[in-house]
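All protein chains but one are shown at their positions in the complex.
Labels run A, B and C following the written order; every chain starts at residue 1.
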Amino acid sequence: MTTRPEAPLPFDIPAHPSNDDPRVTLEEQLGVWEAVPPFPPQTEREAEFYTLRDGEMLINIGPHHPSTHGVLRVVMKINGEQVVDLDPVLGYLHRGVEKIAENADYHQTISHLDPLEYVASLFCEWPAVIAYEKLLDCTVPRRAEYIRVLSGELLRISSHALALGFHALDLGGLTPILYSFIERDEIVEMLAALTGQRMLFNYFRIGGVNGDLNHEFMSRLGDWMSRAVGQVEANMTLLNENEIFVRRNRGLGTMDRETALRMCWSGPNLRATGVPFDLRRAHPYSVYPELDFDIPTREEGDALARFLLRIDEVKQSLRIIDQCLHQMPDGPVMAKLPRLLRPRPGRAFAAIESPRGEYGVYAISDGTDQPFRFRIHDPSFLHLQAFNLLMPGNLIADWMALNASLDPIMGGVDK
Amino acid sequence: MDPALRRRLEGRLGDRMTGPVRQRHDETEIRIGPADVPEVLRALYDEPDLRFRYLADLAGVDTGTAMQVVYHLWSDTTPDWLRVIADGLDRDAPRVPSITFLWKGAEWMEREAFDMFGIVFEGNRDLRRIYMPPDYRSFPLRKDFFLPDDAARSPGAGIRQMERSHSPRDATSTTLVRRSKAG
Amino acid sequence: MALTPERPALDTPAGPERSLVGGDPSAVTTPIVVANGLWSADDPAAYGGGPAGLENAHLAEIERSGAAYRDDARWGALDVIPTKADYLLDLIRMNSLWPLLSGLACCAFEMMSSATSKNDIDRWGMFPFRASPRQADVLIVAGTLTTKMAGPLLRLWEQMPEPKWSVAMGDCTCSGGRYKRSYATIQGIDRIMPVDVYVPGCPPRPEGLIYGMMKLQQLVKARRGQWDERRVGPSVPEGI
Partner (left out) sequence: MTAMTRAWSRVSIVGKAILIGVPALIVVSIAAVVGLVILGPAALDFLAANLPLVRFVVAVTAILLMTVPSAFLIIYMEMKVIALMNLRIGPDRVGPYGSLLSVIHGLKVLMKEDFTPTGADPIVFTWAPVVVYMAAVFSLLVIPFAPGLFGQDLNVGLLYFFAMGGLTVVGLLMGGWSSFNKYSLLGGLRSAAQVVSYEIPLTLSVVGVILLAGTMSVNGIVLAQSGSVLDWFIFKQPLAALIFFIAATAEANRTPFDLTEADSEIVAGFATEYSGMRFGFFFFAEYVNVFIVSAIFVSLFFGGWTSPFDWPFPVALALDPGSLGIGLLLLLAVVPVVGTLVLGAPFWLARPDRPTWEALVLGFIAFNLVAVAVILGWAFISFDWAIGLAWFMLKTYLFVFTFVWMRGTLPRVRIDQLMGFAWKWLLPAALLNLFVTAAAIVVVAR
């Protein structure tokens, strides 16, 4: 029941045993670099995983691999081409953002959040500013809220387009990813016209946004919206009618509703299993109650369902952008706030619906100008641990399809 | 802010709480002892008028004097977030029962809390370091773990420099620890 | 790069064992400044004075000092063979730089974007992003390098066959950038591996990466096959 009963806690964790493991030194002399079984194993799960039965071998996918979407490392126990079990190893991109945020000013904290989900940076800033506004009891101008929703939905479209393109790339299709990157480049260019940065826009501020809409952004947006629907449709029909693509994804990694909820899934991956859980409706946080859009769900819960659900979400985001442009009121985009923020001691939690699911921030203020505790909750971190459920029994090539359909961003997983 | 939820919580879990129910904005906060975590969370999960079926977040907190484990739950019966704080863990040997029997997805979040704070979740069958390398010696998010003013000028800049120069043993005395006034 | 320290004394007689640049450690810390031959700024002092100074300043001094020949006068007239052959080979290498498909963090997306339709790095022959380090020429370190990833990255660098080059893309890899204070990152990859070209920016635009790769092309051509021994060490001197 308890883990590592032999080790007194918590201060003397045994040093990494692979240094004095005789097998390791031998293999290093041979020049072999592979998943070395930890010796002795620290937990029951580790001991179970690293004991090989006959016919099985360990293969090490990552941390540098073309289709791991970053620096994810997965140790696979395979029998021939069939994956028996696998053990994801994280932390190759752990940058200590929480600790840095606890040592930074409230305003500086927001800029440190951008590189977490570097595909959808604005969604990392959003929960933080909402939590700080709760701590400060300040109200945001409605125009600022509309601008947040507008830029956020634009970024959601680009993130989903990239996810679909990489899904095709990991299955061996070369072309769709470039078509997705055309969309993504157009969107990030117009957001760069709005925010000043191309990828890590440090745009949201506590109590509003950094700047009002400008002419270049509006002209680029109108130019793009005039042909966005057609382009999205065309890019998607590259894939969702391809027989090879459909046959490789249908029935792969099927997840049911109850298990998905117990695995703390959220976002498109959860909605693809049939649960209509979308924080924009389940726990409204901005002007989303005033907007009219649907929550697409699918019942299959397999990789193909996740793929098709993202296509539906892109169409809904286009609807939301259209409404924002029509309903946006005039007025200021920043609330009146002091330069140096010292909120009252208290705790605040805020969560938003990012392209990958529930992105949350839990902030504790102790009255100083720095957050006392800053906790980041990332959805892909929780999606990744479903590998142990979905993967065994499938082939190695299926892991790439499954990983691409879950669409993790390692910057957010490894904080 | 949902007063009905407050009444329901006090009626159902009044004896377990170690403090009053706090409510602010759209959040409701209760505090319990670490030993009561399984019972309280199972009750919150199963009660037909509570139905907190979705675990939004699991966070460890080091207040400088004690450790806390904070659970955020979501339910379709209330517009509030429910925050359950398991308070008063010993800072030298923090232990709390695991909740992987309710939410299997909490396994990695508990691993993260163990990696960052050294909190031991009894019942988690895979409690390893998840972010830092296995031979890492200290817990970065504790309040007695200090960041260097300029890492470039720190001793032994390069691979794995931080756990050598900034483990709790080498750190300065714990009088410098920021203690939370928020409690 | 603008603040270069005083160059090492080049008039010291070059012994038979002394290689080109790697003689004294101070030479390694001296950045190789490749003048801008692509476009000229209004201020003639900016970017090395525009197309005028196409020659590699640092190596030009070495050639003028007479230490440019690896084996000084042992071959006599036959020196033509290695020198000119390497010059030709460098012209070939310059036009076919296969990057390693190694994205670490945010910059990886701008690296991919530099290979896509809008700004097509395939035009310079840099497109086939090889997945295996055995077949790659350039290691573009795109993204934050953490202490846990440093070992695998060093292994990749050692697995790449010579001649090989490395490009540090992004502030995190140049100097630590916004994670300078972090407990888990390496403040600049030049602490653990040699770097040929630095591309600052957080992240740099794809055009910036392409400009850096064209600078790398100039570097490959300007070195004329005279390669210093690769050493680990900050290329930016202390005090900057």
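Here is the rule we use: a contact is a pair of C-beta atoms (placed from the backbone, for glycine too) under 8 Å apart; a residue touches a chain by one contact, two chains touch by 3 or more.
Note that the structure is a prediction, hence the values are computed from the model and not measured.
Enquirer: Over the full complex, note down every shown chain the hidden chain is touching.
Expert: If we consider the entire complex, the absent chain touches A, C.
Enquirer: Which candidate, A:184, A:220 or A:248, sits in contact with the chain we can't see?
Expert: A:248
Enquirer: Since one chain has been left out of the picture, which residues of chain C touch it in the full complex?
Expert: Output for chain C: 70-71, 74-75, 78, 81-82, 85-86, 88-89, 92-93, 95-96, 116-117, 120, 122-125, 127, 130-132, 134-135, 137, 161-163, 225.
Enquirer: Pick out the residues on chain A that sit against the missing chain.
Expert: Touching the missing chain: residues 30-32, 34, 57, 59-60, 65-67, 81, 168-175, 178-179, 182, 242, 244-245, 247-248, 395-398, 400.
Throughout what follows, only the chains that are shown with their structure count from here on.
Enquirer: By residue number and range, which residues of chain A touch two or more other chains?
Expert: Where chain A meets two or more other chains at a single residue, that happens at 91, 94, 96, 99-100, 103.
Enquirer: Which residues does chain B have that touch at least 2 chains other than itself?
Expert: Those would be 131-133, 140, 145, 147.
Enquirer: Per the contact definition, I'd like the list of chain C residues that touch chain A in the complex.
Expert: Answer in residue numbers: 101-106, 108-110, 112-113, 116-118, 131, 143-144, 146, 148-149, 152-153, 155-156, 178-179, 181-185, 202-203, 205.
Enquirer: In the complex formed with chain B, which residues of chain C make contact?
Expert: 147-148, 150-151, 175-176, 180-184, 186-188, 191-192
Enquirer: Hey, which residues of chain B end up touching chain C in the complex?
Expert: Where chain B meets chain C, its residues are 131-133, 140, 145, 147-152, 157-163, 166.
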